[in-house]
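One protein chain is absent from this view; the other protein chains keep their places.
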Amino acid sequence: MQLRKVKFEVLRFRPEQDEKPVFESYDVECMEDWVVLDALNAIKDDIDPTLSHRWSCRMGVCGSCGMLVNGRPVLTCAAFVRNYSGTIRVEPLSNFPIVRDLVVELDGFVEKIKSVKPWIIRKLEKDVAEGEYRQSPEQLEEFKQFSMCINCALCYAACPVLANEPEFVGPAAIALGHRYNLDSRDEGNAERFAVLDSHDGVYACSYANECSQVCPKHVDPAMAIQQAKLTDFLQWSHLLPKRSFT
Amino acid sequence: MDAIRHDIILVGGGGAGLRAAIAAVEANPKLSVACVSKLYPMRSHTVSAEGGAAGAVREDDSLDLHAYDTLKGSDYLADQDAVEYFVEHAPKELTQLEHWGCPWSREKDGRVAVRFFGGMTVKRTWYATDKTGFHMLHTLFQTSMKYDRIVRYDEYFATKILVDNGRAVGVAAFDIRTGKMHAVLGRAVILCTGGAGRIFPFTTNAAVKTGDGMALAYRAGVGLKDMEFVQYHPTGLPGTGILMTEASRGEGGYLKNNKGERFLIEYDYGVGNKAELGPRDMVSRAEIREFQAGRGFKGPYGEYVHLELMHLGEEKIDKRLPFVRELAKNYVGVDPVWSPIPVRPVVHYMMGGVDTDKHGATDLPGLYAAGECACVSINGANRLGSNSLTECLVFGARAGQAAAEFAAGSSAGAENAPLEQARSEEARLDRLRGKHGGEKIAQIRRELNHATESGCGVFREEDSMSAALETVTQLKGRFADVGLSDKSAIFNTEVVQALELGHMLDVAEAVVLSAVHRKESRGAHTRTDYPTRDDAQWWKHSLVKFAPDGPRLSYKPVVKTRWELEERKY
Partner (left out) sequence: MSAHAAVPQKTRTAPARAPAGFPFSFYRYRNYVAFAATSVFMAIGCVGLLEGLHALGKGPEAWNAWLAEMARPGALALSLVVLAFTLYFVFRFGWVGRKIGAGRVGPVPRPPLPLPVLGVAPLGGFVTLWLILLAILGGVLL
């Protein structure tokens, strides 16, 4: 395994001492197969233990380690050092307030996820003893890709609408609401559209498509939003029935 | 310090924790649950589980068959009453999750699909492609948002179980964001903090799996049971340890040595196409034996064998194992459609954990545990693949209900004693920040990892285990002199790492201590110096309890109901 010395510029913000965020440089001996997260951990372990960043599964599924690397939102556990040349710049996700160093404020994001009521809503719950709801593979396929979101918030960091309107519900949450609307087991779309077609809902999106470009799990939130717009329009114009009991 | 008051205090928000929270609020509409987790719940390690969750539902299956497979897989160390409870509730819990929206993969007729898994005699593993844990966790997390009585304390790190009058009444936990310590008080406490794979250097486990709940319970005087049984998963990527799900063998993948042979046929864990469907402990041992016989491939991260999926074809791989393909492509640059994946045994799961009965109750009144951090035990000496996700649901729910019953029947109690304990935790935290000392966290962790790996590998023997035990004991001493450079209160992850390292040292000591004393080979605990199972002497659970001058090891009988002990042969 070859070692390579790489210079990292990491945005630091220590709220107890720094007036505003500043870049700090670290030279890190990187192995050939390292990802950017490995380098951050090497900094934390052996160079500067005061660096704070979130990470956990290091296999691209927990969604903790999203950051900007050379300006692009990526999961640092899936961003290989060997794919970058020269200095590598690591910053916290854009469009989120910075709590400290590479850690951003996510509570608002989680509240947005909650706002679309991401759970099955039914008039009558089936008893567990009666077994599962039947759902064909085709019905599953309708919503499957929108259920693949890992809540890493890269799409929020990339969204230009959110840069202008921080209250926008945002790609991940809308895609999740859409996922439940499309689920054959669900009957709650009217309740969800109360949020989805609100002022900060789907119509705030003007289709920059950046969310879908940066999604590490190949979810297409931009598609979900446009589909939700059309569904909403058709329901409003009574071309499509509302599927709800309320 | 003011107390934060709820009825049930839950530590950990993974599969078991969220299931417990929902079960508790559904069991009693008056109760509120505080979910204290050191990370946002959807980040929990349940998210990484891939292959599936077992529950007997099909016509060719039965509860008894599932129980029998589980017991045999456990090398008969599982408690039979717990296993019976488990298999009975497994299908109900999986169906419940289906009702909550989990996107299980389906048959053409709309039923939930099932697949083969190692050590399971029939297809009984429910799956959502190969991201089952991810879908289960997100379904649970999203469903939990429906209940306003589940109050999440995201990114709060619990440092101590608060005890009053011999009863667990809450935890001391600090908000990582502000650095402020809080006393989170209730009438029952549930631990669902997962395993401790991070005590080992080469593991499928996420960074957060540092055995926090096990260490908290241990320090509160509760025993850690069967800690010597550490599961090595036979198919992890060399270097990173990233898991290639057992479902890749369940779907028909082959393991091959450097001669191109399906070497598992030799070891005879099954017949014909089932050769690869042996339980994990046995397959891992077979791999090591191949290495020892010079039939492994050599790589920069040690030897490996090949996991071949090419014969399954691109369509089946994309449909059933898309995540395996994605991970193999990203992390080892191999597309399993065209080339074999390099794999080797990797630490995956702790069969042991906080000693509980089948209701999740520990012997400290008011304290419950479920999931990987608990040892009920249904896993005994070796867990079967796809039983753990189901275990999270079944015993998570049971612990939630049991804690709700306990909470409803007990008073809130006085606040003085627990507040006093929390204040002393606050002082401990203050002393730890920026603490002067000659030792480094990362260095102690590395040495700990080295010791556990050399002492408690796939094959074990007296000398290396004794040496490892000695090293761990020394490291505990050196840890007292650890120095920290981060003095800040806000999002100080160094102080979190220090606390986690303390937990890991406690857990590692229990693992090595139990291992060195168990003088037999059973399930995942395989000794070269005692190569056979010895039911006469060792058909019992190990139990490690905390004492100020060092851990105390004792034993506890295994519960037997209907099944006789047999030789474990597949």
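For clarity, chains are labelled A and B in written order, and residue numbers in each chain start from 1.
Basically, contacts are C-beta pairs under 8 Å (C-beta built on N, C-alpha and C of every residue); 3 or more make two chains touch, one makes a residue touch a chain.
The model shown is predicted, which means the values in this text are computed figures rather than measured ones.
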Open item on the list: As a test of the contact rule: which chains in view would the missing one touch?
Closed with: A, B
TODO: With the full complex in mind, choose from A:Cys30, A:Ala157 or A:Cys215 the residue touching the hidden chain.
DONE: A:Ala157
Task: Option touching the unshown chain, where A:Arg72, A:His199 or A:His218 are the choices - done: A:Arg72
Open item on the list: Please identify which residue in A:Ser56, A:Ser94 or A:Ser147 touches the non-displayed chain.
Closed with: A:Ser94
Open item on the list: To test your reading of the contact rule: which positions on chain A touch the chain that is missing from view?
Closed with: 13, 15, 20-21, 68, 71-73, 91-92, 94-100, 105, 107, 110-111, 114, 139, 142, 157-160, 163, 166, 181-184, 186, 189, 206-210, 213, 220, 222-223, 226-227, 230-231, 233-235, 239-243
TODO: Go through chain B and note every residue touching the omitted chain.
DONE: 4, 34, 145, 148, 150-154, 175, 177-178, 180, 490-491
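Everything that follows uses one rule, which is that only the chains that are shown with their structure count from here on.
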- [ ] Could you put a whole-Å number on the gap between the CA centroids of chain A and chain B?
- [x] 27
- [ ] Please name which positions on chain B make contact with chain A in the complex.
- [x] 39-40, 42-45, 47-48, 92, 95-96, 98-101, 103-112, 131, 134-135, 138, 142-143, 145-146, 154, 177, 206-208, 239-240, 242-243, 300, 323, 326-327, 330-331, 441-442, 484-486, 488-494
- [ ] Spell out the part of chain A that touches chain B in their complex, as residue ranges.
- [x] 1, 14-17, 33, 44-46, 48-50, 52-64, 78, 99-101, 103, 106-107, 110, 113-114, 117-120, 125-126, 128-129, 131-137, 139-140, 143-144, 147-151, 176, 180, 183, 185-186
